[in-house]
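Part of the complex only, each chain left as placed.
Chain naming follows the written order as A and B, and within any one chain the residues start at number 1.
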Amino acid sequence: MGRRHAENLRLVPEAKLLAVADPATERARLVAQELEIDHAFSGFDEMLALKGIECVVIAAPDKFHAAAISAAAAAGKDILCEKPIALSLADAHTALQAVARAGVRLQIGFMRRYDPGYSNARKRVEAGEIGEPVVFKSLGRDRDAPPIAAYQSKLNGMLLYNNTIHDFDLARWLMGDEVAEVHTFATVAIRPEVAEYGDIVASVVNLKYRRGAIGNIESYVQAVYGYDIRTEIVGSKGSILVGNLQQTPVTFLAAQGGTQPLADHFLTRFESAYVAELRDFVHNLVHDRPLQVTAEDGLRALEIAVAAGTSHLESRPCAVTRRASSAA
Amino acid sequence: MGRRHAENLRLVPEAKLLAVADPATERARLVAQELEIDHAFSGFDEMLALKGIECVVIAAPDKFHAAAISAAAAAGKDILCEKPIALSLADAHTALQAVARAGVRLQIGFMRRYDPGYSNARKRVEAGEIGEPVVFKSLGRDRDAPPIAAYQSKLNGMLLYNNTIHDFDLARWLMGDEVAEVHTFATVAIRPEVAEYGDIVASVVNLKYRRGAIGNIESYVQAVYGYDIRTEIVGSKGSILVGNLQQTPVTFLAAQGGTQPLADHFLTRFESAYVAELRDFVHNLVHDRPLQVTAEDGLRALEIAVAAGTSHLESRPCAVTRRASSAA
């Protein structure tokens, strides 16, 4: 993901990529060489000390997000950090306090907001085209579950923090309302070995909104057939579906039926969204405009994930605890 | 619905429609005249007494289903009864006891099982094409909510008994497993006036299956844009989607986009399924074969509806209580 952001930065006219950092020094060096970047560091702090750096993009493993945000903030850099903002509310608040103290700006990488389908849906909902929103539905399915070796931490319901977090953000952003309560059923299903890491393979999360709407989000980590992202907002006057199963505009007609290639990965499905995200982030920094996805958005989505995780563990519906954001 | 069944019976070669009954006598008389049926009754019992009648189709309002089943059974008739089998588990058991005592056969009108899309999905799941089922998803949206005047009874969560019951049946039939626990969030949303009848306008019901799979069902009674029925079974090797937003095979391309007509009503969406249901029911009676949708199926779906209703009322997940079916 870090490499992709580095490549994408070349498509951002207002940005110049000065350096990359990766504890795997050799990898950092290679990327810098291929992409003609002047500096490669193994340490994040080392890079922060480089003269001329104004902002950083954080694409480290999830568990390092909060600390990296704090470090970058302390160094006075503006920040684009991948989701989730942190893996606990305590860590999130520490990071947000560092951001507030330093007076820097922080955007969270909810890139779906930059997808043409999702942004079109948002505009239509805001314009009242579907009337009053009544039901929010979303599903996210990955093709290939991460290898067991990749499990970084024993976090109950990691799926909710790593994947569903995108839908928790959409659930707020598209409905223009806050989630008040959630209920989760989850399963390890066909991959019982993740249970020892506390993780789950699939989940369904019921949502209740403050103003009375309801919703449900499904996540599944091993869909085999592709990368499948679909969202629907149902209202009193109509409904909006976002999503497109077909990846390449080709249909093959043969005796077994009509077949279309399916989307296979988030880097292809959201290719243009990632570029648009970087462009918008840099543009707003340069022109001193408000960021479109705030630290508060990162915190709110995490609060829903935490409630969903608790619901799963305690087998009961859970209220989403709202705490004042230090950055708000 | 009764009239539709009467019309459809003319398309069933192995059946002869002898009589119709409706408390609205004039309506019964008119239907009989139009469809060239010999007898029209105002009373159901009166009709049951007619010589030569071997089986009956019950399409009365939901609250009369159980009593009508008992009466028909007592008269020794085989029965096709619209869903739900009853509005309470007690009533259902009384009816099933009557059926068992009389030794007649009872099929419940889950006509979706006869839809080419759903039956194709069932076959594929059974054949193992999607591997192990992991997630069940379904949604049912009606275009027009029933008029307030039509509210027959004060039943909390009538939507669950009247609409979602179809999905509860699909949830068992397509997954080949039983639902063990449910959790419901519901809303009166844009139609607060139904609250005084205890009803709801939309609901999301989380499902947990005995063997570990999970699921979610959404129901919405006032979708405005059409009659929208979609179901998906997600497995370890693939996924099957059932549903088709487009009603007529026409696309209109104009400056505002590409537009297709949407399905508008269950009588058009499931037109052929209703006919196939009647044909299969009559065929199995005539040839003394097992019925494809049993009294037990009716009871099991009702048990899920009752649990979903309780979950809604008591704001907690509820186990689905299984009771031995008298007809089993």
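One rule holds in what follows: a residue touches a chain if its C-beta (ideal position, glycine included) is under 8 Å from a C-beta of that chain, and two chains touch if they have at least 3 such contacts.
These figures come from a predicted structure and were not determined experimentally.
Depicted are 2 of the identical subunits; the complete assembly encoded in this structure file consists of 4 such copies.
The rule we apply is simple: only the chains that are shown with their structure count from here on.
The rotation relating chain A to chain B, fitted on Cα atoms, comes to 180°, given as a multiple of 5. Averaged C-alpha coordinates put the centre of chain A at 40 Å from the centre of chain B. Those residues of chain B whose C-beta lies close enough to touch chain A in the complex are 131-132, 134-135, 137, 139, 141, 181, 183-190, 201-208, 212-216, 218, 220, 222-225, 228, 234, 236-239, 315-317.
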